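First the structure, which I've put down as structure tokens, then a few questions once you've had a look.
As you look at this complex, bear in mind that one protein chain is not there, while each of the others sits in place.
Per-chain residue numbering starts at 1, and chain names A, B and C are given in the order in which the chains are listed.
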Amino acid sequence: MKYLELTVGAVLVYNFVLSRFLGICPFLGVSKRLGTAMGMSGAVIFVMTLASFITSLLYRHVLRFEYDGRTVDIGFLQVLLFILVIAGLVQLIEIMLQKLSPMLYQALGIYLPLITTNCAVLGAATINANNNYTVLEATVFGFFSGVGFALALLLFASLRERLDLAAVPAPFKGTAIALITAGILAMAFVGFSGLC
Amino acid sequence: MSDGEKTTEVMLPTGSDLVLSVSPHLSAADSVRRIMYKVLLALIPACVAGIWFFGWRALAVIVVTALFCIGAEALWCRIAGKPVLGTIADGSAALTGVLLALNLPPEIPFWICLVGAFLAIWLGKQVFGGLGNNPFNPALVARVGLLIALPAAMTTWTPPRGMGADSPAAAEFYSPSTLHKLQGKKVGLDSVTHATELDSVTCATPLGVVGTTPKILDKSFEAQQNFQAVDNNEMLWRYFLGIKGGCIGETSILALLIGGILLIAFKLINWRVPICYIGTVAVFTGLVNYFFPGVTPTPLFHILTGGLVLGAFFMATDMVTSPITPTGCIVFAIGCGIITSVIRIWGNYPEGVSFSILFMNALVPLIDRWCGQRPFGYTVKREVAK
Amino acid sequence: MNKNVKTFHGGIHPACDGKSLSNGVSVQRAPLLDKYRVVISENVGKPPKPVVEAGACVKKYQLIAAADGFVSANLHAPTSGRVTGIVEVPGAMGVPVQAIEIEADGADEAGELLPALDWRNCDVALLRKRVEEAGLVGMGGAAFPTHVKLSPPPEKKVDVLVLNGAECEPYLTADHRLMVEQPEAVLEGAAISARILGVTKIYIGVEINKADAIDALNAHAAEFGIEVVPLKVQYPQGSEKQLIFAITGRKVPAGGLPMDAGCVVQNVGTAAALADAVIRGIPLVERIVTVTGEVVAHPGNWLLKIGTPVIRVVEWAGGVTEEPGKLILGGPMMGFAQKSFDVTVTKNTSGILLLPRTVAVTYGSSPCIRCGRCVAGCPMNLVPCALGNAVEAERFDLAAQNHVMDCLECGSCAYVCPAHRPLVQHMRRAKAEIRKRKK
Partner (left out) sequence: MGTLTAAVMVMAGIGLALGVVIGFFAKLFQVKSDARVELVTELLPGANCGGCGKAGCSDFAKSVVSGENPPSKCPVSSKEQVTAIALALGIDAGESFAKKAVVCCGGDREQTLRLANYNGVLDCVSASLVAGGPKGCAYGCLGMGTCARKCPFGAIEIINGLAVIHKELCVGCGTCVAVCPRNVIKLVPAEAEVHVYCNSPAKGPAKKQVCRVPCLGCRKCVRAAEGKFTVNGFRAEVNYQAPELPTAEDVQKIGCPTGCLLTAEEHLRIEMNEPEWSAGKDE
């Protein structure tokens, strides 16, 4: 039951993009085409899961450990350490993508390195730490947060593809209408509040 | 005509007035404007029922909101340099206005109607390029926007005609103090002070009552009886007729059904959509009710209360914001049904129709993509080969 | 309604079919004119090469332009007279085309005819050659050379011949009158085509609003072993792919030809002309044309020589009651609007339609409201409104992805569109752009 709550919470109720307003940069930047959005979603799910797993390991076993009978607490390093780890992970993915899927690499462009500083990934790691999730819980939470991000991104990308063909007035073309759409989408997600 | 010499002059065409256009050169008689007016016509029974149950105030809300919407549309067209009259004449702004009004409580202040009208027409429709381009149902954008921003005003319900203090289950719908006040009138207190006090009489909606009733998670007798007061045959009949608190348009299921049948008769909607939507809610809530009778009332209660019928017939079938293929429409309706049920049973909001349709609106492009139909002459294999 | 009536998926039911204007009027023979302009490039494929010089005297039925290559068709003189030269005339598609102008001598004197053939017993190659010599083309609309159609490549197994007597276009009654007045010619032509193709199964599909035609055909059909199939009144019942599906249940694969489904489809008019060519040795120089429309004084059906100017035909039909808003060659659903009355009758002109402005549709630019009627009406199961939107945004890649190339341009989508969007124009644009890009 706990995991069901984690799942529903991460995907719908506290959706990273539409409820917590984290990860807006790739949400706006990589949502012009559905195909790219899918690739980005996959990358984010992967990074978030892995980052959640590793950072929760670090949080539980490195940031606070027993040494020589004393507890050493270096919790103040939390943010610093998390950023370092996430940056490293993204670097790895970028290197691998460039080789394995140059098309996706091209399409993601600048947004891939931007996951490095993506608040969503760091957010997931921090939320895990704040809620004191176990490593398994944190990994599940990270994965489904990624899925929630993917859901929002896919919905948004498909909407934007449709808006591409719409007669949007010139002043609202591009990011303006995208933000309005995102706002209405977020309104729709409010309906899920209270589910867990 | 006489045979022999034809003296009558034959009039030959000069070809000076020829129109050049692409085939086909004929068209069906229907137009966008006619469609909008037909939907408006189908909404009349619901409007009449709303006015009957909530009085002239409801009429005022409907008229004022429709006028505000038309005004908002005119203003936008004026600013954007679009033809004002032509855009208003298609009736879509008026339709949005009436739909929005039917989704508002009867005692709503008029300034909220104004805000709603601008939300619907400007934010819901015109920024996307006007009629046909909006991915979300404008009336629902406004309703959900208002519900989030002004929750108190949007959930203040007034009792309809025929729901006095002596009506069945009155204790469930009125707070004790309100009930007192209402009963006080029967005894005959000072009428002047009483009238002003009566203005602020509020009641709960059946779904609201259910939402505040503590859930019982077992199958005990208490669980079976948990919703007995609001979910029994007599009450269901009253809900069907429209004697329940709620938005102007969602009271009388009878009137909505008449409108729905009109829509189907005009061939404006696919009858499968409302059936699937309502059916999904019935099945979902039915299953939950069967296993956990203390968690949610019976399916019939869910169908007859709240905005389900209004939403199923008039909102989920909105052409612009629902999928284009028949299969897609069914998927859309089932999705709406599931989300509505989930929100009603477990969510913070007692009612989930608006949210569910708005959410499914966002899914429409994906549904369109995945529920497309296979063109004539294609087999699965060929498509892969292509 | 008859349960056995066959049909296809999708399509529309036009409210006003206009057939009653002319379906009871017998075919009339046109008077002789002093001048005919025979359009050279009227068939699909290569235009034939003129074989007569300016000033030459020709007899009726004499060859005036010879087929240039296999996919091309002979052209014969519609009357006797003197060739004045090659002139440019407005074509039915709007672009100027070359035509051979013949000044009639008034004698209408026939030249030497081809020998009559005993089609039941003579060599099939001889029959096929005759079809080629007589300059037969599909008279339903596309003007595809008939001999090409009757020579399917050996790897395609053709076992069914479908005769198209659906005439699903509103207003047109030429095929209807032909079937009523000359059922034997139609049936015999079908039987000859079947012999050329070597098939035994012959169907002739007729919409049930032409009960008299069905009766007339049924009176003789058994002699030729032909089955008359009544079809539901539904547009576009006469489209090849839809007709084959309705009658045989086979589906022509996308991008394929009827022969890919083992079928050959022939118009009833072509079949009758084919019978004439084989049995009497008469090449194709005249055809039945419906002259109709609300503004025509006396709508009717006329046997017209190829090369007759449209304005003369209108004159014979009693002129007009008011200035027409549209002149259409062909039917109202797929016919071509014309810019002037100087166009001439060609081998594939099935109708001359004059519509008042009030009846003809005016296309607007209002946006799609996604009502889905075009989706329900598309006989090819496409999503026309989405294609239209893609074209409006000039996203031809999207249009191609959504199978715009399979569009028939039947106009069902535009007919039902409540926003009156010029969808067929969008489809044509998309197809043109995609073809251009493929090059």
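General remarks:
Note that contacts are C-beta pairs under 8 Å (C-beta built on N, C-alpha and C of every residue); 3 or more make two chains touch, one makes a residue touch a chain.
For clarity, every value in this text was computed on a predicted model and none was experimentally measured.
Shown chains touched by the missing chain in the whole complex: A, B, C. Of the candidate positions C:Ala337, C:Leu354, C:Leu398 or C:Val416, contact with the unshown chain belongs to C:Ala337. Among the residues A:Gln91, A:Asn132 or A:Thr175, only A:Gln91 touches the chain that is left out of the figure.
Touch with the chain omitted from the figure is made, among C:Ala15, C:Leu113, C:Ala142 or C:Ala432, by C:Ala432.
Against the chain not displayed here, chain C makes contact via residues 88, 93-96, 336-340, 362-363, 422, 425-426, 428-429, 432-433. Even with one chain removed from view, chain B keeps its contact list with that chain: residues 16-22. Although one chain is not drawn, its touching partners on chain A can still be listed: residues 58, 62-63, 67-68, 72-74, 76-77, 80-81, 84-85, 88, 91-92, 95-96, 98-100, 102.
Operating definition for what follows: only the chains that are shown with their structure count from here on.
The most central chain, judged by the distance from its Cα centroid to the centroid of all protein Cα atoms shown, is B. We define each chain's centre as the mean of its Cα atoms; on that basis chain A and chain C are separated by 61 Å. Spacing of chain A relative to chain B, judged by their CA centroids, is 35 angstrom. Chain contacts: chain B has residues 129-130, 133 touching two or more partner chains. Residue numbers of chain A whose C-beta contacts span two or more other chains: 167. Those residues of chain A that touch chain B in the complex are listed here as 34, 154-155, 158-159, 161-163, 166-169, 172, 176-177, 180-181, 184-185, 187-195. The residues of chain A lying in touch with chain C in their complex are 164-165, 167.
Across the complex, chain B meets chain A through its residues 80, 123-124, 126-130, 133, 135-136, 141, 144-145, 148, 339, 342-343, 346-349, 352, 354-356, 358-359, 361-366, 369.
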